[in-house]
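Complex shown without one protein chain; remaining protein chains in place.
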Amino acid sequence: MLKLQGVSYRYPGGAHETLHAVTLELAEGTITGLAGAAEAGKSTLCLVAGGLAPRVIGGTIVGDITLDGTDVTSWPMHHLAEHVVTSLQEPAGQLSLIADTVFDEVAFGPANLGLPPEEVVARSDEALHLVGIEDLRERDPERLSGGQQQLVVMAGLLAMRPRHLILDEPVAHLDAAGSRLVLEAITAIATAGTAVLMAEQRSEALATVCDSVAVVAGGNIVARGSPREVLAHPATIAFGIEELPEERLRRRLSKAGLDPDVVAAAT
Amino acid sequence: MTELRLEGVTYEYPAGVRALDGVDLVIPAGGSLALIGANGSGKTTLARHLDGLLRPTHGRVLIDGEDAATFSVARLAAKVGICFQQPDRQIFQRVVRGEVEFGARRLGASEEEAFARAKEALEAVGLADDLGRHPDDLGETRRKLLTIASVLAMRTSVVVLDEPTTGLDAHGAGRIGGIIRALHEEGRSVVGISHDIRFVAETFDRVVLLDRGRVVLDGTPAEVFAERAWPRLRASGLEPPHAAITGARLGLGSTPTEADVVAALLDREASAVR
Amino acid sequence: MSRIATPSAGGPTAWHDLDPLTRLVVSVGTLVAAVLLTGVVCLLLLTLVAVLLPAALARQLRRVLVTGLLLALPLALSVIIVNVLFSIEGTVVASLGPLEITEEGIALAAEVVARVLTMAGAAVLFYVTTRPSELVASLQHHGVSARLTFVIHNGVAMIPRLAERAHEVTAAQRARGLDTEGNWLRRGRGVVAVAAPTVLSAVRETEMRTLALETRGFTRPGRPTVLRVPHDSSTQRVARWGVALALVLLTLARATGALPC
Partner (left out) sequence: MSQAWLRVAGGLAVFALIAVAGMTALAGPDFDDALDTFTLAMVVAIPAGVVAYALIEYLQTRRLDSITRQFDTRTLVLMPVAMALNIVLGTAVASALKIPIYLDSVGTILVAALAGPLAGAATGFLSNVIWTYLAPPPFQSPFAVPFAIVAVAVGLLAGTFARWGWLRPRRGASGQQLAIGSALSVGALVLMTVIALRAWRIADEGRDLAPHADETAFVILGWAAMLLVAGTAIGLVVLLVRWRDLAAAYILLAGVITGVVAAFIAAPIAAGLFGGVTGSGADFVVAAFRQAGADLEQAVLGQSLISDPVDKVITFFVVYLILGAMATRTIARFPQGEYLLPLPDAEDVADRDA
């Protein structure tokens, strides 16, 4: 279980803190959603939770980040990478570019860990299976659709058996078909025991897969709860977070003065 | 204002892939049209024909009745402005203001004129106080709004927006919807490419579905998202808007937007009372 | 995405079965030898043995010849023009208006053209029969640091991407009214308006790729696992050291002037 306790973070040369006293727990097997308007701090929280900030990006951090109780702030990046991995927004920008096939791309992580060859092959095939892209195994990673590339990146991360997977807007650049593929894979990954943190602008994506959602605004977590509760709450909408379709319809129907049971039947 | 007409347009990429296959389409002056379809259906390829960036392998593109092939892209850019999907592919100025003025200056606007247009465009997309900032210091979202502003500042009679809402939050998408409606009211044509079905249904008054380079559906949102068209949509991997599904479930006919559902229910309640 | 011709590794032949490092040593050895040798005869002999023979073995003779000639042509032409027409010392064989063509000029030009062809052939032979990932795996297997092989492999992959990116940026800027034809000033400004975003967006992208590599344990000390072990053999190892020794001897011979050609 990855736990952030009272974590604040400021970018290098930043005038003020981007994250303020954030507390967040990622339990294995669960999917935690991060909702928030643009530049509310979702991406920064993903980078901090994944250990990329401050290790690679620099900046100053306060508070504790623990993995099953042990403090990880002093761990080097490659040690943390065996437990927590992070995927960013654009899949194409995260390919290693040194892989001729999807299999080589997925094997990049385990190979970096210096595992024995059979273990690297086994983990890579296991990750391809978990994400459901065995059929892409010999394809050229650079000539796939956005959705398929996102799955390849996720498989590449899962092949390291990290137990914690952090996804920063995994479906932002994808079409409907691509999004469905990625969301199904995320659910399968969590059921297999990985803890997933997913930051997303699209509330429908959060509602479809998340067990709980935290709302981020101005670098603070301002609300927590089940997707239905949190994403329908008027305060959430005030923060500029996309409403769920049913909630939006219900709000507009009642505002139009329609009879309550008609409203209920409609949603 | 400018009318765009595509007659039997076919386009084959050098590798032999046929991205467009005999497209006939008229975008009237002041029209507002959305192109939808799965990845690789030819949406972006079609958009790049509108300003002459791509020349059709067969068929013609007419801009105000004249064949686009006879003009240089720079000349056509005065009439048709395209905002590309990837913000990073064009941003290179050191200051936001310079970036937004770039297109306007290329089309011959004076410094003062370009600055005035830049301020107005930045105001419209909500980046008014980022005038002097370095584009890299703006997040991904605001860089996207910056590229949209730089096309708006060109004041072209046709504005083409490729995935304008990708990466924007609810506020951002709402603002873009407002801009498109404002352009429409000014009598300028808007062509939008988007995966966001709800945004398409609520913002454009005509929707064209492309599948493997062919126009398979062309009509108002009510027609394109009507229940009988759903199999066609789903064959392209697209889901009808939530409002349309609700409307069908309640037997309210075709209701592509929530406003339609509300109106239909109000009518039903009013006729029931009578 | 239009991919610029990637090397076709070609069918399984004796040459392809060699460890990529061996193929590299042969190619580099040929290039260094071409530098050291001077006579046209020696250079052509070297080409025959170290370029054309392996090319035939790898069933890529035609492609090596054609690509090699194409690559060497512009330089060979310039060499002929500069050295034959413009060199003045030596016995005049013929004259073309004010320019005299001398024997020495022809000899020098012939030598340089032979050297250019040998070098082009050696480089093309290697390129045409080896995929970058094969070479990188072999280098890693032979102990070359993974960071170095990553940079080499990534560098090769970046070439078509950068050319592709420049193409996309040109489209985006032309759509914003940038006129790339026309007078010198406008063409110059056009180059900046395309080169700048191409470079800047490529540099900006390094930030995301840096994070993606770090989160996949790229900075772990020690060597990453190599999955595809090249089929090296003791004979190949001996052959490689043999080539190295031959080059040293060649250099000494060249320095002391004992070289026949």
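For reference, chains read A, B and C in written order, and residue numbers begin at 1 within each chain.
Here is the rule we go by: a residue touches a chain if its C-beta (ideal position, glycine included) is under 8 Å from a C-beta of that chain, and two chains touch if they have at least 3 such contacts.
Values in this document were obtained by computation on a predicted structure and should not be read as measured data.
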item	value
Chains on display which the left-out chain touches in the complete complex	A, B, C
Sole contact to the chain not displayed, among C:53, C:199, C:227 or C:247	C:199
Sole contact to the chain not displayed, among C:120, C:137 or C:171	C:120
Residue among B:136, B:205 or B:239 touching the omitted chain	B:136
Absent-chain interface as seen on chain C, which is shown	4-7, 24, 27, 31, 35, 67-68, 70-72, 74-75, 78-79, 81-83, 85-89, 99, 108-109, 111-112, 115-116, 119-120, 122-124, 126-127, 132, 135, 147, 150-152, 154-163, 166, 192, 195-196, 199-200, 202-207, 209-210, 213-214, 218-219, 255
Residues from chain A at the interface with the omitted partner, ascending	11-13, 56-58, 97
Residue ranges of chain B at the interface with the undisplayed chain	92-95, 132-137
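One rule holds for everything that comes next: only the chains that are shown with their structure count from here on.
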item	value
Chain centre separation in whole Å, for chain C relative to chain B (CA means)	46
Chain centre separation in whole Å, for chain B relative to chain A (CA means)	29
Chain A residues counted as touching two or more neighbouring chains	none
Residue numbers of chain C (touch at least two other chains)	205
Touching residues on chain C, where the partner in the complex is chain B	2, 165, 168-169, 171-181, 193, 196-197, 200-201, 204-205
Chain B contact footprint on chain A (complex, rising order)	36-39, 43, 89, 145-147, 169, 172-178, 201, 237, 240-243, 245-246, 248-249, 252-253, 256, 258-259, 262, 265-267
Chain A partner contacts - residues on chain B that touch it in the complex	38-40, 139-142, 166-173, 195, 197-198, 237-239, 242-243, 246, 250, 258-259, 261-262, 265-266, 269
